[in-house]
Structure formats: C-alpha cells, structure tokens
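Written out below as structure tokens is the structure these notes cover.
Just one protein chain is left out here, and the rest sit where they should.
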Amino acid sequence: MLKVAIIGASGYTGLELMRLSVQHPEIELIAVTSEKFSGMKVSEVFPSLSDQVSLVFQSIADKEDINNADFIFSALPHKEAMRIVPALLESSTKIVDLSADFRLQDPALYEKWYQKHTAPELLQDAVYGLSELNREKIKKAQLVANPGCYPTAVLLSLIPVIKNGIIDISSIIIDAKSGISGSGRSVALSSLYAEVNEGVKAYKVTAHQHTPEMEQELSKIAIKEVRISFTPHLIPMNRGILATVYASLSQKISEEEIIDIYRQYYEKDIFVNMCPRGIFPSTNQVKGSNYCAIGVAIDEVTNRLIVVSVIDNLLKGGAGQAMQNMNIMASFSEGSGLGQLSLFP
Amino acid sequence: MLKVAIIGASGYTGLELMRLSVQHPEIELIAVTSEKFSGMKVSEVFPSLSDQVSLVFQSIADKEDINNADFIFSALPHKEAMRIVPALLESSTKIVDLSADFRLQDPALYEKWYQKHTAPELLQDAVYGLSELNREKIKKAQLVANPGCYPTAVLLSLIPVIKNGIIDISSIIIDAKSGISGSGRSVALSSLYAEVNEGVKAYKVTAHQHTPEMEQELSKIAIKEVRISFTPHLIPMNRGILATVYASLSQKISEEEIIDIYRQYYEKDIFVNMCPRGIFPSTNQVKGSNYCAIGVAIDEVTNRLIVVSVIDNLLKGGAGQAMQNMNIMASFSEGSGLGQLSLFP
Amino acid sequence: MLKVAIIGASGYTGLELMRLSVQHPEIELIAVTSEKFSGMKVSEVFPSLSDQVSLVFQSIADKEDINNADFIFSALPHKEAMRIVPALLESSTKIVDLSADFRLQDPALYEKWYQKHTAPELLQDAVYGLSELNREKIKKAQLVANPGCYPTAVLLSLIPVIKNGIIDISSIIIDAKSGISGSGRSVALSSLYAEVNEGVKAYKVTAHQHTPEMEQELSKIAIKEVRISFTPHLIPMNRGILATVYASLSQKISEEEIIDIYRQYYEKDIFVNMCPRGIFPSTNQVKGSNYCAIGVAIDEVTNRLIVVSVIDNLLKGGAGQAMQNMNIMASFSEGSGLGQLSLFP
Partner (left out) sequence: MLKVAIIGASGYTGLELMRLSVQHPEIELIAVTSEKFSGMKVSEVFPSLSDQVSLVFQSIADKEDINNADFIFSALPHKEAMRIVPALLESSTKIVDLSADFRLQDPALYEKWYQKHTAPELLQDAVYGLSELNREKIKKAQLVANPGCYPTAVLLSLIPVIKNGIIDISSIIIDAKSGISGSGRSVALSSLYAEVNEGVKAYKVTAHQHTPEMEQELSKIAIKEVRISFTPHLIPMNRGILATVYASLSQKISEEEIIDIYRQYYEKDIFVNMCPRGIFPSTNQVKGSNYCAIGVAIDEVTNRLIVVSVIDNLLKGGAGQAMQNMNIMASFSEGSGLGQLSLFP
C-alpha cells in the first residue's frame, strides 16, 4: 500500500482527494493537514466522510506523518504551495500539486499573473499533468503540476484538432461555464447561496489567470504562439465545467471526419468519451466521475468548428486527475480507484 | 381604460402578460384564452394570481369577449399564431404577437426554419417590435411581431457598435445562456427538474430558429448581409438570458469610448442600462424587471470586443417588451405598468 | 410625501425596504445607512436597483438626513437595534424596527434568549406588528416591533383556530421550512452556495430564538400559557417560508367549517388568502409578494388539524409587513406600494 498524505485538505478539492483515497484499493491515507481545522476530526468538518475517515486534521508543522508518506497531494492555494512544496520534494517524495504554482514554466509569466515566484528553479522540471497529453513524462516526474479545471476541459477539446492542423489557431474563442465549487470553500459574499442562485454572470473577463496556462500548452502543441479569448461564467450549480470552443476551420472537413480525429487521438484514453454526431454533452452526465465528454459541430455558414466539452471540475478538473496522475506515477492501473460512474440525477 | 385580451394565456409568457396587465393603471383585462384549461379559473391554474384575476380561461372559439377587446396580445405558439391572428386583425384591433410567426419578412426563410407560412401577406406590414430600435414604426403599426428572447438580448448588445461601424461584422460569435422558462410550460422529459438541475448543456447547436431572426435584423442595421455563429445553452435557473458576444474590432478604440457609444445610443431608453467600466451584469439583477443591462470589455491581445448583456427572458425578452410595445402603440407612457424593480435575491 | 430613512439598509431586508420604498407612491426615501458600505452608491452594492436609487449609503453617525426623516425603518441586527433606536424615538419620529429587540415584552425572556436588554423601558410600549392582529394598536404606536419571519407564518396559521377554541393548545407542533435569505447577507461558511444547495437540514432544534416570540403571542391569544415544539429547516431556495402546523382537535369539526373560520377571521385582510379545500400552497406562489396563503386538512384517523401556511420571508415575513405597518401608522391605504403580484416562476 502506498502511503499518502494530503496537504491543505479542508477545501472541496481536498475533500475529494480524501474521498477518492479512501476508495482506492492500493493506497493508504496516513495524514491530512489543515491549518484552519487543525485538531478537528475530518468527519466533524465533512460529515459526508463519517465513519470512513478516522483521521484528524493536523497542522503542516507536524512533520512526522507527512515525512512518512510515500506520496503527497498538495491542495494548498496558489502562492502558498510554492513556499511549502520545495521542502517536501527534498525527501524524494513524489508530489502532485493541485495549485497553479508549478504550471507556468516562465517565472515572468507567473509573476505577471500572480506575484514573484519563490521557487522558480522547480518550474522547468515540474511536469504539466494533463494525463492524456503527458503520460510518459508524468510517469517519470517527481513533481506534477495538476492542470487547472478550465484548462483541462479546454485542452482536451482542442488538442486533437490543433495537432491535426485543421483550425486557424488565431481564431480561438473559449466561452466557459463553471459550477460554484470552482470558487472553493472560502467564505466570500459572492459565493453565498442567495447571491449565486438564479443568476448567471461572466467574471474576470479578459483577466482570468487560467488564460496563460492554456496559451502555454496550446502554443506547445501548435508549435507556435497561440493567443485566445477566454471568458468564464459562473453557473448556479455545485459541480461541472462546460467549455464551448469556437475556431475557424482551415480546411474543408466533415463532422464525421472530425469526430474520427478525436476518437483516434483518445483511443487509449479511458476517461475521454466522444459523443455521437449531433449529440452534445451536459455537465450532469459527468458529475461525480473522472470523465470528459466532447461533442462537435461545424457551422457550415461561417465555416467555424464548435466544440463542447464537459468535466466535473472537482474530479477530472482537480482531484480525479490528480489521482489519475498518481496512478501513472506509481505504476498503478491508470483508472485505479476512479471507477465511480457519474451520479445522475 | 384600454380593453385587453390575451390569446393563449396559459404558458409562462401568458402568465406574465396577465400579471403585468393586472398591475397596469391604464388597461383592463377582459378575456384570456386557453384551450387546455378552458373553463378553469385563472387562479386555479396559477395560484400566484389568486384574488387578483377573477377571469376564467375561455376557448378562443368564444369570440364575443375577444371581439370586444381594443387590444390583443397573442401568446400562441409559432405555427398556430399565423392561423389565428389574420382574422383578429380584420376588426382593426391592434395586436402584439409574441410568437415567431411574423418576425421574418421573407416567407421562404420562415419555411426553411419552420414550415410553409399560411399568412405571408402580413409579413411585410408586421413591425419587428424591438422597442428601442423601431419605436416610430411600432407607434403606427397594427401588428407588432414581438422579438424572440435571445434576439432581444443580442440585438441590444450589438446595434450600437454595428451602427458605429467599429466591429468586423463577419466575426460575430454569440454564446447565449438561458434559464429553463424559455422552454415554456410544455411538458417534456428534457424540462423535468431532475434532468435540468445541476447541469448545463448546449442545445440546437448551429440550428436554433432565432438565428435567422438575428441575422435579418443585424443585416438591416449593417446594411449588408450578416451571418453569425449562435450557440444557446440551458442553465439551471428559472429566468434570465445572458448573451456573451464576441466580435473583432475594426479600429482602435478604448473601453470608455465604447461605453460612451452605448450610452449615447440608449440615452432615451429607460430600460437599457450600461454597466460602469470593468463591471459585468448578472441575470439576477434584472430578474422580474423589464431592464437590459450591458457590460463591455476589450480583449487587448486579440483585439476583440466582448459584450455581455442580460435580460429577464419572460419580461424584456417576452411579456415585458410586449407591454412596452403596447404602451407605444396606445400612446401611453412607455414604461407604464412596467415599474417593477428587479427582485433580488 | 412622507420622508423615510432606512437604518441598516445593506442586508436583504434593507434591500427590499429600499425596493418597496422606491415604488411606494406616497413616500420619499431620503437616507439609507450602512456602516459596511458607507460612502458607496446603493446601485454599486445592489445592481438590481441601478438607476432607481441614486442614494449613497451613509454612516448612522451622519445624523442630519436621518433627523429630517418623518419615518424610520430600522433593519439593524438584533442587539444593535436596542442601542440605536431609543435615541431616534426622542425626536418623536415613528419607527418600525425589524429586529427582535422590541418583540418580547419580558426583559428576562429577552435576556435568556439574547443578552441583557439595554432599553427595557421601551418593551411595554412597543407594539407587536403583526398587522392583521394588532391593526388598531399599530395605528397609534410610535414604535412597532415587526414580527419575525417564522412567527408571521405561524401566527397567521394558528390565530383563528385558537381564538375559536377548536384545538388543544398543549399539542402544537410546528415544522417550518425556510429559504436561505432568512439567514441574511452575512458571510458564513454555512451560507455558501455549495454548502446549501442540494441539501435540506434542521437547525437550532429546540433552540430557535423565534420560539419565545411565538409562545408570547400565542399565549396572549389563548389567554393561557402556550408552549410549542418548533423545528426550523433550511431549504435550498432564495425566498419563502412554509410552516406545517400540527395540533389535536378538541372538538368534532369539518374541513369546510375550519376554512370558514379562517375566511371569517381574515375577511378584511387583503394579504391573507385561504386555499380551497384539498389545496395546499407552495412558497413559489407568494414569492415577491406580501401575501400569506393557508391550506388546512384534518387527519381523521388521529383527529389532528394540519395547517400549511406560506409567505415570502423577506416581504410578509419582513420588509413587506414593515411597509404594511408603516401604511397603517401613516394612515395610508394598507396595501399602498405593496401591489406587486407574486413572481412565478
């Protein structure tokens, strides 16, 4: 059994990491930390884990248990992770970090969108953990930077068509919709039930911090600089991201041919499903699972490709993909512990 | 007092027309029809109108009351309206029709998206009832075709910048999000609570019947043919449409200048509000009111304009705009009976 | 025009008081206070009031405008109201206080449920503002203590049957369900969207502070001590309270006779509607209005009366009833400014 610790486990992503860990047949969860709830039982903070997790949240300062871990998930917020993770790496523990701190390879870019990076020396070695894209690198990595929720949905929807050169990469527009759990469990006026419910709004228009992350990865795939327009929206639901991606086609091609391109690209990827022609996915068909579902259409009149992809932001967009990456890093079966089907309705 | 009848009043739009009529100081509601609920009290079908509407739903075949009306709202579904409305016009009653049947001026276009039109002779005289755009024509019209909910949100967000020639009209992409009441009160599996809740999905991708309506009106404004990409999405909430509109800028311009363009264009329009720079509207700030709120941003890197507009689909996107048009047609104050502020939360 | 000020106006009840004030034909809103948002425009804090309220939140320390008011609504939290209200009363302004601070006549009871009362001398003169119960006293009052949201729903459902002596007053059990706006706009983990959504729970079981308020009023009506079991529940919706009340019948009586008792008791009350026999109300039929709707049933087997009553907690359960009380105090028509029908769906 792989001994696993979770650092910063009291947010929704941490909760999901605990839930998945408990159900994983090959790992043992030995420690979870939370500064806010330090000393409290996990089951007091999260009654949904009652009787399943007997652990008590400890402070990250209590190093003993953490040092005993073979593997660490860090679910600390960005800016904090880069202060804590370097020391954890010293003991050669493998780590999947779920923050944004090790995703951007250029420290200047990080500084522009966040603040000055305090561990820039790690940026080149950290592997960007989109499992389907970087499986081989993830296998050998010590530090995996788990992708953001939006980038996961968007990259999975764009990689095959960019690799196949069928879209004009200067024309990409991404209109994304996310459930509120993407904002985390922090207490803020804008996350109150009555503020969110019965409303939809755009936020961080032209200014969302996941934009450079998507541009970095898309540029690597396109092998030239890609700049996108990205507009995220907040939807009154707990979980789920739906990304609607628009791009001009650079050649004549049919919907069937495009679906084939995706099917071939994701042939061996158990967590990516293509919808049949004419069918588009709803986020509620992936809720609670690690799946991504993708549907495509061609707008004949304007010659644009429209791709719709959906994930559960807390699973394939967070804890699920982190577990998938751990499976790859630990040479487990890639889907181990991730067999839960979507919970609908 | 203007005597008003509502044909096809048992859907959500009909309900809103009744609610607004009861609260309008200058009109008297004398008849409401519903084939489905004929003979039932309105307050039995809609307890929210208890003690306020003492009318009984009658069949449209009971012509007496309808013939006594000075003004008629038709809230029949498309394809039915074109069969019923022509006869009602003969008595020189003024009518606002809320279906799609008189919005498209080209019968061939109607036939392509719906079916063969049975009253094509009315299409040229019917006035497209976007109040802010066609106020003068509406004043003199006998038949006003009330705009669709999506077209209302979209046209209000695009008219000023198209009139001012600052966007490339071949680049328009519209990503729209609507609450479920837009699907009406018809009983369908896809409208069940458990099917809709906790999910977001795209629907009628490249195939929504509001597309030609928007293209027709945008083309008239641009004075050349405009083709758009339009993708509607279904959001788990009762009311509200948010349209996110993307278009390439055709000149250098600042956000402040663009906001000024909108402010000038809508200077005399009491129901359109511009958000301050950097602020984007939520649908929940217009819920229950006839307002449209608009926010804009420039994506500097890609030189695109992003416009976000919100309305309550049942009010400015339906019954509210119909009442606004009636006010114009009857020479009442344009906002008469529409003074209800948004209900938040 | 009556000059009105609202103290503590930045919560949901304050928002509703502002919205209703703007739409009231006989009053002028001259000042609104908020310590938290002092100096900010109302329309910045509440975009739903954009262009309708041009006021700026001021501190309660800026006394000039408040001193000019003919009438004051205090929407301060309990424990704060009792510190601020006494000074305001000195200038003989009439006040409706929406907190719990002047509802309990016994200072010892207040102290037991809240803390030591700092203005006990006001408790005997403050009038309990259930409009339907105390209309004559409210007319002459200087200080009206607006009832709590739960007590309003519960008292309206019980007064007629207690007055008529048909239930065993020792058997009353109240199971109440409230939307989340009842918790106010304060930022708390338990009010976050993702915590509330898709869940229902009981809270403050046997310990809710509205219990003594209900017992006080029920005891006055019964002319002997009444003790109840009261369990409130939190429902994932914005607005609405539904109270299900259980009591043993003390005599043989039919459902029709009971409905008649209610109809007679509320004959002149424009905001209380009885449902026909066999019909029970939903909170969504009173959302956005000042109405209370009540349905009753007799459980023949156990000889219990079951009464279901619904209100909008922010309106009849808060700001709406406060406005109704102001109308009574100012000798306006009781429904003035409260004509908005329920917003469904």
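Order of writing sets the chain letters: A, B and C. Residues in each chain are counted from 1.
To be clear about the criterion, a contact is a pair of C-beta atoms (placed from the backbone, for glycine too) under 8 Å apart; a residue touches a chain by one contact, two chains touch by 3 or more.
If you're wondering where the values come from, they're calculated on a predicted model, not measured in any experiment.
Participant: Can you list the shown chains that the absent chain is in touch with?
Facilitator: Spelled out, the missing chain touches these shown chains: A, B, C.
Participant: With the missing chain put back, one of C:Val187, C:Ile270 or C:Ile306 would touch it. Which one?
Facilitator: Touches the omitted chain: C:Ile306.
Participant: Of C:Asn238, C:Asn290 or C:Gln324, which residue touches the hidden chain?
Facilitator: Hidden-chain contact among the options goes to C:Asn238.
Participant: Using the document's definition of touch, tell me which of C:Pro25, C:Gly165, C:Gly199 or C:Gly335 contacts the absent chain.
Facilitator: Candidates C:Pro25, C:Gly165, C:Gly199 or C:Gly335; residue touching the omitted chain: C:Gly199.
Participant: For the chain left off this view, which of B:Thr13, B:Gln52 or B:Ser181 is in contact with it?
Facilitator: Of all options in B:Thr13, B:Gln52 or B:Ser181, contact with the hidden chain holds for B:Ser181.
Participant: Which positions on chain C touch the chain that was left off?
Facilitator: Interface residues of chain C facing the absent chain: 170, 173, 175, 177, 179, 194-195, 197-203, 205-206, 227-229, 231, 233, 235-240, 242, 244, 246, 280-285, 287, 295, 297-302, 304, 306, 308, 310, 345.
Participant: Quickly run down the residues of chain B that touch the omitted chain.
Facilitator: 12, 179-181, 185, 187-189, 191-198, 236-238
Participant: Would you write out the residues of chain A that touch the absent chain, in ascending order?
Facilitator: 12, 15, 19, 22-23, 46-52, 181, 198, 238-239, 273, 275, 279, 281-282, 284-289, 291, 293, 339-345
The rule is simple: only the chains that are shown with their structure count from here on.
Participant: What pair of chains is linked by the largest number of C-beta pairs in contact?
Facilitator: Result of the pairwise contact count: A-B comes out on top.
Participant: So how far apart, in whole Å, are chain A and chain C when each is placed at the average of its C-alpha atoms?
Facilitator: 45
Participant: Taking each chain's centre as the mean position of its Cα atoms, how many Å separate chain A from chain B?
Facilitator: Chain centroid spacing, chain A to chain B, equals 39 Å.
Participant: Measure off the straight-line distance from the CA centroid of chain B to the CA centroid of chain C, and report it in whole Å.
Facilitator: Chain centres of chain B and chain C, defined by C-alpha means, are spaced 36 Å apart.
Participant: Could you say which residues in chain B touch two or more other chains, in rising order?
Facilitator: Touching at least two other chains: 198, 238-239, 281-282, 284-285, 287, 345.
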